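Okay, so here's the structure we're looking at.
Selected chains only, in their assembly positions.
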Amino acid sequence: MTWNVYLSGEIHTDWRARIEDGAAAAGLDIAFTGPVTDHAASDDCGAAILGEPAERFWHDHLGAGVNAIRTRTLLEQADVVVVRFGDQYRQWNAAFDAGQASALGKALVTLHPPEHDHALKEVDRAALAVAREPEQVVGILRYVVAGELVKRAGA
Amino acid sequence: MTWNVYLSGEIHTDWRARIEDGAAAAGLDIAFTGPVTDHAASDDCGAAILGEPAERFWHDHLGAGVNAIRTRTLLEQADVVVVRFGDQYRQWNAAFDAGQASALGKALVTLHPPEHDHALKEVDRAALAVAREPEQVVGILRYVVAGELVKRAGA
């Protein structure tokens, strides 16, 4: 069986590529999905396709609607949802995705540095694993999908 | 992954073909479904197969039943439901499909000219996008499925 893993959250670092590359190197049968990660396209897609409204609020509203067609659909089809919280921006959409994933009964994995532990405690409590590095997510997927446990160097 | 897109509503113009052709031209992995668009067949299928009842009401009832075997099944399997409201007829079945799609949590896109905006405000509010032209629906699908944003000429 092919596992569907949705990668939600931060779009400004290479964490998605590190997970996808690691999974590929391990030969895991996983189909990764996620939002459109081109920031400008993600912001402007609604107005660019449907027409520019007079007010900025509705510009965002149009874009969020078009993006939701993609993100809700893929999130609902996922077996595992990984949500990354980075250092920049408020990333409320990442927490929003985590809330959806939790209510839908998805296996949730969070990925963030320890300094966000307190602020993310409600989200982490709903997760089945809290990782610090993308390679740990690869380790989880390798164990979960293929039954292979490779201990971390130094662990 | 193949996306399932159900095209509901008006059956007298070429809007379905324009969307399907546009998606094909963009190389999108989409399976389009929809109702039987042969108007006479759609009206008569029940009585033609099951026998003609004495009253017109039940003729319609038989036909609507047989059509529903198709339409409800395909609508429930869709990821995205596009509902087209045209200039002719009352098209209550289009709004009915939109209501079903909304209650089922489908990503809903409406397609209609601005003159119907006020009458369709409840339906549009439940949609994630309101398009005016089939080409805008193609633009949405291209962004959603392939992550490609092509701005409209003049936008």
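Some notes on this structure:
As written, the chain order gives the labels A and B, with residue 1 at the start of each chain.
Here, contacts are C-beta pairs under 8 Å (C-beta built on N, C-alpha and C of every residue); 3 or more make two chains touch, one makes a residue touch a chain.
Because the structure is predicted, anything quoted here is derived from the model rather than measured.
Note on stoichiometry: the full complex in this file contains 8 copies of its one protein sequence, with 2 placed in the shown coordinates.
Just so we're on the same page, only the chains that are shown with their structure count from here on.
A rotation of 90° superposes the C-alpha trace of chain A on that of chain B, rounded to the nearest 5.
Between the Cα centres of chain A and chain B there is a gap of 31 Å. Residues 31, 33, 36, 38, 41, 44-52, 62, 65-66, 68-70, 72-73, 76-77 of chain A are the ones that touch chain B when the two sit in their complex.
Every residue of chain B that touches chain A in the complex is listed here, in rising order: 1, 3, 79-80, 105, 107, 109, 127-132, 136, 139-140, 143-145, 147, 149, 151-152, 155.
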